[in-house]
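One structure below.
In this view, the complex is presented without one of its protein chains, the others remaining in place.
Each chain carries a letter (A, B and C) given by its place in the written order, and its residues are counted from 1.
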Amino acid sequence: MTKVAVVGATGYAGAELVRILAMHPEIDLAMITSRQYAGKRFAAIYPGMETLSPLVCEPLEIETLDQRADLVFLALPHELPMTIAPRLIAAGIRVVDLSADFRFASRERYEAAYQPHRAPELLESAVYGLSEVYTVLIADAVLVGNPGCYPTTVLLPLVPLLRERLVDPESLVADAKSGVSGAGRSPSLATHFCEVNESYKPYKVAVHRHNPEMDEVLSREAQTDVHITFVPHLVPMTRGMLTTIYAQPAAGVTEAQIWDCLRSAYDNAPFVRLCTDGRIPDTRFVRGTNFCDIGLRLDAVNNRLVLMAAIDNLVKGAAGQAVQNMNLMLDIDESCGLMPAPYPL
Amino acid sequence: MTKVAVVGATGYAGAELVRILAMHPEIDLAMITSRQYAGKRFAAIYPGMETLSPLVCEPLEIETLDQRADLVFLALPHELPMTIAPRLIAAGIRVVDLSADFRFASRERYEAAYQPHRAPELLESAVYGLSEVYTVLIADAVLVGNPGCYPTTVLLPLVPLLRERLVDPESLVADAKSGVSGAGRSPSLATHFCEVNESYKPYKVAVHRHNPEMDEVLSREAQTDVHITFVPHLVPMTRGMLTTIYAQPAAGVTEAQIWDCLRSAYDNAPFVRLCTDGRIPDTRFVRGTNFCDIGLRLDAVNNRLVLMAAIDNLVKGAAGQAVQNMNLMLDIDESCGLMPAPYPL
Amino acid sequence: MTKVAVVGATGYAGAELVRILAMHPEIDLAMITSRQYAGKRFAAIYPGMETLSPLVCEPLEIETLDQRADLVFLALPHELPMTIAPRLIAAGIRVVDLSADFRFASRERYEAAYQPHRAPELLESAVYGLSEVYTVLIADAVLVGNPGCYPTTVLLPLVPLLRERLVDPESLVADAKSGVSGAGRSPSLATHFCEVNESYKPYKVAVHRHNPEMDEVLSREAQTDVHITFVPHLVPMTRGMLTTIYAQPAAGVTEAQIWDCLRSAYDNAPFVRLCTDGRIPDTRFVRGTNFCDIGLRLDAVNNRLVLMAAIDNLVKGAAGQAVQNMNLMLDIDESCGLMPAPYPL
Partner (left out) sequence: MTKVAVVGATGYAGAELVRILAMHPEIDLAMITSRQYAGKRFAAIYPGMETLSPLVCEPLEIETLDQRADLVFLALPHELPMTIAPRLIAAGIRVVDLSADFRFASRERYEAAYQPHRAPELLESAVYGLSEVYTVLIADAVLVGNPGCYPTTVLLPLVPLLRERLVDPESLVADAKSGVSGAGRSPSLATHFCEVNESYKPYKVAVHRHNPEMDEVLSREAQTDVHITFVPHLVPMTRGMLTTIYAQPAAGVTEAQIWDCLRSAYDNAPFVRLCTDGRIPDTRFVRGTNFCDIGLRLDAVNNRLVLMAAIDNLVKGAAGQAVQNMNLMLDIDESCGLMPAPYPL
């Protein structure tokens, strides 16, 4: 079995990776690293895993990593992966990076949103890991830039519609809402229980770094320059993300045509569930799963389209999609290890 | 002092009215009614009021109400107030109705959204109780139709901008989010703790009854037919409402002009706080208050305006605005009884 | 494979059973029933199961149930199971009942706490389904009375200590805390989000029906009449139960002896995790699992023992323990289908 490592195993996305990979029947989770907790058992950090996993956090030693793993997940803050990935790839290791470092094709776009890129030579071959959209490319990729959580909810509903020119690319607004785990595990006033609980607010209005990430993919797929107005909000809950998208349908486009377009795009996608029966997506129904539930309504009076997409930000929005990409890369069934029944509540 | 009654005192909006009125220094809360709890002390239903109020819930007896109160708040489900208000008004009592029954000038609009109106003759003289917009009319009104919570968050930021034609009336989208108390006190699966907690979802997408209420006022103030795309969402918290509004500014309009317009509209409004320093509204900062905090951003790339308005749905969105209207009607200082310092958290 | 049915599949405990059994590799979940939702797909009631289960809720038809299932779970309110179980058993079906109807050996105790028993002839052969304590009896049982959630948290730590007379049976106090899902799915004011959220309170202080259930087992195992003071509290969270137990150790008993006793009782129990490293149990670490985490401290000053036990009230406290019992009855590995890795948060 393929040996797999998780670098940065004790952040929330890393820990979610460990949860999934520890039970994955087709790979061998051979090692995990943590700078902060090196030498400690993973189950001492996440006691829910007590008796389930004997893994011990190790320090990251890039030189010897190629003897330990064939594929490495990088679950680190951006800026670190671009210093690590080149050496792993040079050693013949395939990489799924969960940070923003390899999500952009355009170095300029990346550098405008983040900082100077230290491995720009890898950007061209890196594949954007939106599993359902770039399936074939991912299968052959050496380096996958796993999408951001917000972009996943925006791109899955919009890409097919833009490709078929069913919506006006100048009309796009994404009003997105995320649970607090999206902000990561580092303590801060912004994630203090008392500051978040019983509170609802937008943040980084129209200046969030996921905006250029979406714009690049939307523009590529629409074959025209697209900028979506993107406003994220923080919801007082741990997990879950729901994005409400507003768009103007092209002249004459009907609701049935929109569903047809989405259906033909995702007919064979095990993790995209189209709510064609009128059900409205709810984060509760995708909690802990790799699903993306997509619903829609047409505001009949002014013919405006409302798309809704719900995911678990830590699963389809991070670790789950990363494992889905690994499955594709290793030619394992796409949903292997990713199909637990979700809790009823 | 004016004697005041609350009809329907034990629902959430009614109880919030009792809280405010019980401490109001310029009126006398003379009686409260409750069908369900007639004969019981209010503090037995809401034990937080124990030792603070000796009020006992009475059954509603319309015939004798004019001897008990000069002004009556109706905090009942719609359909009931339109059978009660005519008799109160005939008896010389002024009425603030918190339901939808007297919010509409257009009988057709009301009947399309609700049911046949049984007191259509009152619609013309009833005043829409958006305190900051219809201040003068409210002062002289016999019957006030207190606004819905969602319309309050949509209209306060948009009315001045539409009046001055600073935004395109065809471009409007309101993505609104409400705490659960907006759904009222009656138990239902939709308000069961386990169904709401750790859950986020839209509901009544583009078909909510507050939509025609907003549309009527927006159209009147814009002097053109306006339909806003309105999508409400349920947030796992008890109180609070935040609406994010997307609009296209008219050609050449700058952010400064928009602030100037809002400033001149609300310069003397004690409960509208304009976040001109860049602060982003947060429901936490208006919790338990009658404030409406308004912020804005311009998405520079595509020149789209993002307006944000936060209120407490039970206060400025219901009971607080009702008392503000009473203050105006009784020529009491507008903020009397409505200015407690909010909790820091 | 054994065919299994769930009667009452759409309550919270029933739905949790469906979640576990739908993925269970060694049995066939052949049918589910629901009075309220007969004819509807389970996934229409719990949309999280969409694409994962095609099961349709059926009405309960006892006459033909023996042709559909070999073992039946009854996830119904008490009083119903005692009218159904006799007929199932007569038809050769084995039964795991999640209500209180078959938890008591003493008819008097049951009738004092609940109502007249309509199948008292079954009480003697029914086995109390505390999996780790009555393992052998359960394996051979025709009818298992699955324990209440609170008793599970009280009995697992106390039974071994009472058997070995390490604690004074007259000194016992259990201060228990439960998430709201323990109250079931039926809407009520007591489970309304706004009434529970940001609220903490005891209820049924020293008069809860789980008290005599505990007392019967404690008395049997201590071989003396035991009454524990039991006070449940409601916690504003969906799932999870933690009980803090106070007891006087017998003269001279040390902390090490108490751990030894628990260790020898649960050495081979896959779902009891003893926190011998000083970790304090937290409901978060057992969420969604069948584990019971047990910790302890000795208050050195007055030599009082503090035991802490955490479970997921819907899993080890209901559906999970029921499946564990089924595994024992069917001679399947005890943990089969019950060992998913818990979410990190």
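Just so we're on the same page, contacts are C-beta pairs under 8 Å (C-beta built on N, C-alpha and C of every residue); 3 or more make two chains touch, one makes a residue touch a chain.
These numbers come from a predicted model, not from an experiment.
**Q** One chain is left out of this view; which of A:S131, A:T152 or A:S181 touches it in the full complex?
**A** Here the residue in touch with the unshown chain is A:S181.
**Q** Pick from C:H78, C:R273 or C:R287: which residue touches the chain that isn't shown?
**A** Spelled out, the listed residue whose C-beta touches the missing chain is C:R287.
**Q** Using the touch rule from the top, list residues of chain C that touch the missing partner.
**A** 170, 173, 175, 177, 179, 194-195, 197-203, 205-206, 227, 229, 231, 233, 235-240, 242, 244, 246, 280-284, 287, 297-302, 304, 306, 308, 310, 345
**Q** Residue-wise, where is chain A in contact with the chain that is not depicted?
**A** Within chain A, the residues touching the omitted chain are 12, 180-181, 185, 187-189, 191-194, 196-198, 236-238.
**Q** Across the whole complex, list the residues on chain B that are touched by the chain not included here.
**A** Interface with the chain not displayed, on the chain B side: 12, 15-16, 18-20, 22-23, 46-53, 181, 198, 238-239, 270, 273, 279, 282, 284-289, 291, 293, 339-345.
One rule holds in what follows: only the chains that are shown with their structure count from here on.
**Q** Measuring from the mean C-alpha position of chain A to the mean C-alpha position of chain C, what distance in angstrom results?
**A** 37
**Q** Report the inter-centroid distance (CA atoms only) between chain B and chain C in whole Å.
**A** 46
**Q** Out of chain C, which residues touch more than one other chain, so two or more?
**A** 12, 181, 198, 238
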